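My questions will all concern the structure given below.
One protein chain omitted, others in place.
Which chain is which? They are A, B and C, in the order written, and residues in each are numbered from 1.
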Amino acid sequence: MADVKEMIAKRVAKELKDGDVVNLGIGLPTKVANYIPDDYDITFQSENGFLGLGPAPEKGQEDVDLINAGAQYVTIKSGASFFDSATSFGIIRGHHVDITVLGALQVDEEGNLANWIIPGVMLPGMGGAMDLVVGAKKVIIAMQHTNKGKHKILKKCTLPYTALRVVDMIVTEMGVIEVTPSGLVLTEINSDYSIDQVMEATEATIMVSSKLKEMTK
Amino acid sequence: MADVKEMIAKRVAKELKDGDVVNLGIGLPTKVANYIPDDYDITFQSENGFLGLGPAPEKGQEDVDLINAGAQYVTIKSGASFFDSATSFGIIRGHHVDITVLGALQVDEEGNLANWIIPGVMLPGMGGAMDLVVGAKKVIIAMQHTNKGKHKILKKCTLPYTALRVVDMIVTEMGVIEVTPSGLVLTEINSDYSIDQVMEATEATIMVSSKLKEMTK
Amino acid sequence: MQKKIKTLEEAIAPIKDGSVIMVGGFMGTGTPEILMDALVLKGIKDLVIICNDGAYPKRGVAKLIANKQVKTLIASHVGLNPEVGQQMDRGELEVILVPQGTLAERIRAGGTGLGGVLTPTGVGTIVAEGKQVITIEGKEYLLEMPLKADFALIRGSVTDKKGNVWYNESTRNFNPLMAMAADTVIVATEKIVEVGEIDPNNVMTPGIFVDVIVGGEKPWQM
Partner (left out) sequence: MQKKIKTLEEAIAPIKDGSVIMVGGFMGTGTPEILMDALVLKGIKDLVIICNDGAYPKRGVAKLIANKQVKTLIASHVGLNPEVGQQMDRGELEVILVPQGTLAERIRAGGTGLGGVLTPTGVGTIVAEGKQVITIEGKEYLLEMPLKADFALIRGSVTDKKGNVWYNESTRNFNPLMAMAADTVIVATEKIVEVGEIDPNNVMTPGIFVDVIVGGEKPWQM
């Protein structure tokens, strides 16, 4: 089996269309950039203030004025543009980002998302996440299906919300789940798992699409 | 007697302090720029999008990309800066303009201002005037005392308001009137006129300052 | 990369009778004149135009107004174009006047996903009619709502082939705001350059906002 995170990133990458403006969260979502077809012109946004985010620089070639939202040194592509934080979040809130890919602590049947705080344990702050999920045209959650066996896809989130009814799609190592007005629908499944195994790893009610496909790995 | 408009402009200019940011309205107020001491560093704002407005260019030297808010070709001074209209009015509304000088159709005892519309007669639009008088730290009205004998300084404006309680000072060919919480106070008088003449040319109640001075011409 | 450079005709093809169109410029300076001329030629009607002003005769949006193509004009100032007043008097043109700073902020709100902004401008005046007044710490503000459009017609001084735009001097005005607030953004530009020729720091409208680039915009001939 391919590395789980790489597999998830690879599947998410298929959701990106030529010409899209995309914002990738820190961690697993960042890997999505590695699976874009060469002939695609995808513009990556970095919410700290630019469009045209490129790959990490060679060691020793870092530009100290140029970091991404995860505080890593990065590069820009030709045609990039810089702006201030109000414009950056204007781009996000104003629905000019086609897709955002983020991790999650919990997602629920209504597409509600919790990914920024575990009261009493972890209080990092929401950063740009609340704006991103409210503003992006499509919100994809890329994460491992469970937290070491503990359910993350729930009937109802128990952690404080990041936002309500914002998630469009969940991609995990087990499959692809779409959030629809009638609930969660499993549309693709990793052939290493049975539908029962997916159900077991999910607290939320999941419908299985009549067109269920095999997930590419 | 010196030209009335020039005299008014000259007197208004005395209100400007070194380092001030100033926005001058179209017409008479524009002339204020001609009476600034040479050693003063005044920054003039043009609300169509820049700071550092300079004098009119020589004929034939016009730059077609560079107009002021009155649609006249202008120049910029060294150290100027350009920006978009939202930033321009952010500067105005955010109290970053020290003084604005505007004409008026009517001003009243409360410092209410009417200067943008005569219903059924003149409907030019308010342009930037409503923002300027609400946003500038000090609002000076520079105008002739009456409209060919018809009162303009009233107990209460009869024309639609530009804004309420915004005028700080009125400079006319007859004198200088300050708007205070207790009403209008004549602080300077042109020696060509008597106090009675000023009163007669003014519908509003005017108090005469105990420190009444002669207006410079 | 998608090809954004098109002919004038291709560029304005999707604009129809009744379209809501933002037009950049301040008294014509910063208005894409070749797009105005093309719309006059095309002759579509009942347009809703959002522009700072009514310009002056034979300049900018005044061309559309003179040609009776405009149903509604949302602007802050129309005093230098006598045709506006005449058409209003005859009931041919509706004019909605908005304070200039409020107009800028409403367009910005439309482009940046804000539900509205609170401004002190216009409180106690005609502008406040029909609007919600919200009092904060004893001070009154008007709730002003976002403005959006089907099209934004923008004038660039320098535009690269990805659509990154740089505006010279006072041509900038409403252009970058409108470029964020419309479904389709058409830039008529003086100069077209290769991608990378505009310093990424100095890009004023990022290319993601621009759908169509048309070359051939000229400096205004006085």
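What to note about this one:
By definition in this document, a contact is a pair of C-beta atoms (placed from the backbone, for glycine too) under 8 Å apart; a residue touches a chain by one contact, two chains touch by 3 or more.
Here the structure is a predicted model, which means the values were calculated and not measured.
In the full complex, the chain left out of view touches A, B, C.
Here the missing chain is touched by one residue of A:4, A:36 or A:134, and it is A:134. The residue from B:79, B:120, B:149 or B:181 that touches the chain not shown here is B:79. Residues of chain A that touch the chain left out of view are 46-50, 62-69, 71, 73, 76, 82-86, 88-90, 92-93, 117, 122-131, 134-135, 160-164. Panel shows chain B; residues 18-19, 21, 41, 43, 50-52, 76, 78-83, 86-87, 89-96, 134-135 of it touch the chain omitted from the view.
Touch with the hidden chain on the side of chain C covers residues 105, 109, 113-120, 134, 136, 139, 141, 143, 145, 166-169, 172, 199-202.
Heads up, the rule we're going with is that only the chains that are shown with their structure count from here on.
Compared with chain A, the chain whose C-alpha mean position is the greatest distance off is B.
Separating the centre of chain A from that of chain C, both taken as means of CA atoms, is a distance of 35 Å. Here the spacing of chain B and chain C, counted between their Cα centres, is 29 Å.
Residues of chain C in contact with two or more other chains: 108.
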